[in-house]
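Just one protein chain is left out here, and the rest sit where they should.
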Amino acid sequence: MAAPIDLHEVTEREREERFRTRWRVKACASTACQSAGAGQTIKAIEDAVEAEDMMLEVQVIPTGCMGLCSAGPLVRVLRRGGDKAMYQKVTPETGIKILKSHVLDEETLPEHEIDTEIPFFSSQERVVLANGGVINPDRIESYVAHGGYLALEKALKTMKPKHVLEEIRTSGLRGRGGAGYPTASKWSLLAAAPGETKYIVANGDEGDPGAYMDRTIMEDDPHRLLEGIALAAYATGANQAYIYVRAEYPRAIERLDRAIRVARRNRLLGRKILDTKFDLSVEVRIGAGAFVCGEETALLASIEGRRGIPRLRPPYPTEKGLWGEPTMINNVETLANIAPIINNGGEWFASLGTPKSTGTKVFALAGDITHTGLIEVPMGTKLRDIVEDIGGGVPDGKGFKAAQTGGPSGGCIPAKFLDTPVDYDSLRELGSIMGSGGLIIMNEEVRMPDVAKYFMEFSMDESCGKCTPCRAGTVQMHNLLQRITDGDGTKQDIRDLEHLCSVVRDASLCGLGQAAPNPVMSTLQYFRSEYSALLREEVAHG
Amino acid sequence: MSDTMRSVAGASNRQQGDHPSGDNRFDLVDKHLKRGRYAQDQLIETLHVAQDVFGFLSEDILVYVARALKLPPSMVYGVATFYELFTFDPPGDHSCTVCTGTACFVKGADEIVASVSNTYNVPAGKTAEDNSLTLKTARCLGSCSLAPVVVFDGDVLSHQTSESTVSLVGAALGGDA
Amino acid sequence: MVDRRQTVAVTFDGVDAEGVVGESVLECARRNGVTIPSLCFLEGLSVWGGCRICVVEVAEDHRLRPACATQVVPDMEIKIETPRLRAYRKSILELLFAEGNHVCAVCVSNGKCELQDMAVHCGMDHVRYDYRSPLREIDASHPKYVFDPNRCILCTRCVRVCDEIEGAHVWDVSYRGEQALLVTEMNKPWGESLSCTWCGKCVAVCPTGSLAYQGRAIGEMEHDPVMIKRLAVARSRNEWLYPEESK
Partner (left out) sequence: MTRARIATAWLGGCSGCHMSLLDMDEWLFELAQVADIVYSPIADVKIFPEDVDATLVEGAIANEDNLELALEIRAKSRLVISFGDCAVTGNVTAMRNPLGDPQQILQSVYVDAPDRDGQIPVEPGIVPPLLPQVLPVHKAIRVDAFLPGCPPPADRIQAALEALLEGALPPNRGEAIRFG
């Protein structure tokens, strides 16, 4: 058995490497920037470094997501011990120009530079995404140099499992997957569960359309997730973990597979982790395209190789989960918060956000908004600050109509509630949910009944078919919404729709069905006049 | 019993790289099965591997996997049809996937699907009769900042319009003619 | 059996009843002669909890629970006939009638159908929702039995009985949502199935006319779901009950 990694030595070595060259060019190589051509840009810069014989002067480092995805490819240039500059829409040619301008002329290239003082950057508080745009996701050393695996080392060598759990309890962390269940409560259920075999599952089945924070974490900071899993396993007495990833995220699967191998080689996973008695094996399991598998019990069925069909609870997974053994399911973003909490203490985390919703939340900002991308803000940030400051408002002089949170399980929040703090409880009061963090902005031209129909079609297609209200109820709700948006609906159709909303919400078996009416109910609540305007003139009968 | 199965059952002395089914692509499936120690919970992973290898899941392949994992055929069929990403027909020469996630929807993805579908006479989720094009929709590709997003033959294309996608598809189809 | 276990006091719509720790609300209701409408539940099979007809309210809690899968606890106040639950049951039945092609008038189970009885019990005199009128082919390839998916309500009793009692696992559910459909083997005609043992348990448990004997005319098909309880008791307790004892 090889010796475990020496975190401090690696950190030292990385520091030396960092100061080896005068310039470091960090280029975002995450999926959004890749789609915008980051691959070619990075290659062009690397080639130029070689061609211009700058190898001793410059190192080019591909990194994870820098956040402002709409402006990609993004590139940062850092000078040893000094200035930093950030550039947007960097084509291969621009990339070479930027390189030469900095290295040869000691000057920035203002026409492509982004002001990093704008609220998009300055109003964020990065905990989960701290390494985004900083580390090279393919190198464990890069993660370690930025404090990676120190939390695991600290926990394994200086803390008892119950102390780790206590720290999480102090932090007030709640599940980032949607419902906001207190993480420590879940952990203590698993910790208290009898038996030798216990499982941990990281839920990376990020199915909400519009949300991609979990993918970004898995792709751009895989070791952060692994460290979180290891800490959770240590605290709860589990020795086997699965990461369930959507098949739509091949890059995340590849990165995680590699990260697991590397972590095992460095004795951060596997047998006798860091020479302690703690063993943990981690495996990636792949979904195959089913939104319902984000539901805990459906996810477990899918890991077991079966149809992703939810089952009745109780028994809860922490009593009977995978293969009948106690199992705990945590969302990827939840687990990505664990290492910082152990490093900095639960009280530090609890000081962020609001008393009941502590910490930060990552949002994927998209739709009709100037700056789209991935942002991280303290819980309780006002929706208005996110939309108007960070997001830069609705473009093209159009008005803001609604913000959609929680995807097909969430709702649409109208302009009059823009001053609502974004936290679990406030969103629920407005008839929406936090969800996994998709935040889609809609301008005044969007017809809300169309939005409701869009989400109902989604829920209808994704219903597993097990329970009647969800299987057949979503079909009928979609049918009614189709008739209404076609201009053929009647007042009775609206009444039938509202009744079905309560049947499906109250009588469905799992969260998918129970939440499926939310987009309809919230748009009926806030935009009812848009529905009424679509109704046809009713023929007066008898 | 399919031909594939019969030959598997009858094979006793196999040679390296010479799969008893007569189709060496099954070797890749076998390799995966072996690595997973023929555990039944490997069903979904195995179907992924088989689809990667063959391009789609034919009945023969499903039967092969069912027998290898000792699972009832109806269960394997039930699992394969439950998940969106498994496909049972050979894919077309070109593939066009339009993201219909919320951000793309807000920015008009529906129109893109409709125009590609109408222009090239291929229903969403299907392959054209001449097998030239498969038109698919995706739930969300997680590239919301680039909405609307289209993936054509593996290339992710951002900020698409009906016109741009239709002409792009047209160029590729025309180029083959 | 019962008297050796711990009993608890519960009420059904305000009427006192005695429950046994470990039993479900539905079992408890039946023992006490209280009717809780249900469809997918069948004594002797695992609990599925999919039809949602049996949802009940418990005391002040607004959350609905399926009676088949909720255990009785001391002082449980179970509500069955509230206006909300009546309305919901009716809606769920309407959804079932609307999604298939249930033409009672020409059904082999007419007059002996659990779905039809449930509609009568719950006061469903018409269906408000649009009929979906799916096109589903009848499978009459089996020499002894017929499967008509038009009358299937996806209760999965057949899937469960074939897997859990007979051990053949001929049946499963394919696709999902509205497209969900029962299949035999690799979606081949039932008559070509190699795993079917012709035991007929799936036919015995079907609550509607979806699974029937060949050659039955309108209203001639009688199912025998109680058979499964006898088999399950024989299996688990080595006690062979006679039909009249197992009702």
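Annotations for the structure displayed:
Lettered A, B and C in written order, each chain numbered from 1.
In this section, contacts are C-beta pairs under 8 Å (C-beta built on N, C-alpha and C of every residue); 3 or more make two chains touch, one makes a residue touch a chain.
Predicted, not measured: the structure shown is a model, and the values here were computed from it.
Touch with the chain omitted from the figure is made, among C:Val120, C:Leu194 or C:Ala217, by C:Val120.
Note that of C:Val15, C:Ala59, C:Val73 or C:Val106, the residue touching the chain absent from this view is C:Val106. Taking the whole complex into account, chain C touches the unshown chain at residues 97, 101-107, 110-111, 116, 119-120, 123-128, 130-131, 133-136, 219.
Note that in this section only the chains that are shown with their structure count from here on.
Interchain contacts join each chain to each other chain, per the touch definition above. Taking the CA centroid of chain C as reference, the farthest chain centroid is that of A. Interface comparison, B-C against A-B: more C-beta pairs in contact at A-B.
Rounded to a whole number, the gap between the C-alpha centres of chain A and chain C is 41 angstrom.
Spacing of chain B relative to chain C, judged by their CA centroids, is 36 angstrom.
Centroid to centroid, with C-alpha atoms defining each point, chain A and chain B lie 26 Å apart.
Contact with two or more other chains is made by residues 290, 307, 464 of chain A.
Annotation for chain B: residues touching 2 or more other chains are 75, 78, 82. Residues 59, 62-63, 66, 72-78, 81-82 of chain B are the ones touching chain C in the complex.
Residues 47-53, 55, 62-64, 66, 69, 87-88, 91-92, 95-96, 98-99, 128-130, 132, 153-154, 173, 175-180 of chain C are the ones that touch chain A when the two sit in their complex. Residues 168-176, 183-187, 195 of chain C touch chain B in their complex.
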